[in-house]
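Yeah, one chain of the complex is gone here, protein chain that is, but the others are all in their spots.
Take a look at chain A:
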Amino acid sequence: MAKVIVNGDIVDNAWQRLTSEELEQQGVPEAGAVIVPLTYWLSHREALLERSAPVGVCLEPGEEPADLAADLPTLPLVAVNFPAFKDGRGYSYARELRTRYGFEGEVRAVGDVLQDQLFYMHRVGFNAFEVRADRDIEEALNGLRPFSVTYQGDVHDERPIYRRQSA
């Protein structure tokens, strides 16, 4: 079974991520946790809500948390896709999910997810990482903690460093 980093640990990936094409051709599997694209979620929302196994939603760049705002309180997982690691829109989406919408479920980075971006991703609110399949996920774990110091606040502690120091 594929592995994923969740809350700092390497665990079995319990979620199956499906593309629109797969969903159009085969429909949603009966069992097992699935992640569907936002477009599919919006067009099949009622049926997906009936499903007994968990359903998460994946945002692509250009699709914002606002498009999903009403459903966030009931969703267990929101994935944010990085088609290329250099496309940084997903960082703002994760931050919005956590701070604007107070989303407490899993926020999972998928796609071109690499060791050297994990620290920033974690700071903006991702707590799960599907590291790119051709990379060593054990080694990637090192990317979560290169720094013990941060100047700015983040989703874990919104205070900038000078407020933390004096506290």
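Here, contacts are C-beta pairs under 8 Å (C-beta built on N, C-alpha and C of every residue); 3 or more make two chains touch, one makes a residue touch a chain; residues count from 1.
Everything below uses one rule, namely that contacts and distances are computed from a predicted model.
According to UniProt, the chain absent from the figure is "Sulfite reductase", selected among "Quinol oxidase subunit 1", "YCII-related domain-containing protein", "Sulfite reductase" or "Quaternary amine transport ATP-binding protein".
Across the interface with the omitted chain, chain A contributes residues 61, 64, 85-89, 91-93, 95, 99-100, 114, 116-117, 119-121, 123-124, 142, 146-154, 158-163, 165-166.
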